[in-house]
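A single protein chain has been omitted from the complex, and every remaining protein chain is retained in its original position.
== chain A ==
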Amino acid sequence: MAWDRNQMAARAAQELEDGMYVNLGIGIPTLVANYVGDKDITLQSENGMLGMGPFPIEGDEDADLINAGKQTITELDRTAYFDSAESFAMIRGGKIAAAILGAMEVAENGDLANWMIPGKLVKGMGGAMDLVAGVGRVIVVMDHANKHGESKLLKECTLPLTGKGVVDRIITNFGVLDVVEGGLKIVEVADGVTEDELRAATEATIVN
């Protein structure tokens, strides 16, 4: 019955190719790192690091070594450090091949909303707006429906946007869809889901 969080992350990992520099968002996107297998992927952390390693062994935490989620991490042989202006220069300059991010809503024209809900606590966009505007390819990983069972793939976003027309591919628990001219195109249907179920669960226009 549909994909779970780990299966979605594993499917997202298939999007990555040897040699890519990639930025992973918080939540399910973070799990993608567990499924890259033998592929030579370098992870960027936008607070100023290329070549992000796993969490440290207990006792080895270093206050000077954190990821963009402020979690303690480790470095690798290939690691390079730099300042925040340099970090976003490589993002804005299109050097990062892909970003894999979570979302609250995606519209059929590729609009993305993932940073604020009016009336709720506003924490800020962090680096999300820079990433979606700058990286080569934006891949969204999210649940197909919200907790009320309503589609998060919409004709138009209702929430304030993170970026306009920025999403390339959406991976949900129901399957994989691409943003194309006129709407979303089904690329793949998740195990245990039929194409009709996927269509029925989607508010956005699906084109053939």
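Operating definition for what follows: a contact is a pair of C-beta atoms (placed from the backbone, for glycine too) under 8 Å apart; a residue touches a chain by one contact, two chains touch by 3 or more; residues count from 1.
Throughout what follows, contacts and distances are computed from a predicted model.
A.B. asks: For the chain not present in this complex, what protein name does its UniProt entry give, out of "Pyridine nucleotide-disulfide oxidoreductase", "Neu5Ac permease", "Circularly permuted type 2 ATP-grasp protein" or "Putative succinyl-CoA:3-ketoacid coenzyme A transferase subunit A"?
C.D. replies: Record says "Putative succinyl-CoA:3-ketoacid coenzyme A transferase subunit A".
A.B. asks: I'm checking contacts with the chain that's been left out. Which of A:Glu17, A:Asp40, A:Asp62 or A:Asp191 qualifies?
C.D. replies: A:Asp62
A.B. asks: With the full complex in mind, choose from A:Ala10, A:Val32, A:Met49 or A:Ile139 the residue touching the hidden chain.
C.D. replies: Touching the chain that is not displayed is residue A:Met49.
A.B. asks: Would you write out the residues of chain A that touch the absent chain, in ascending order?
C.D. replies: 45-49, 54-67, 69-73, 75, 81-89, 91-92, 111, 121-130, 133-134, 160-165
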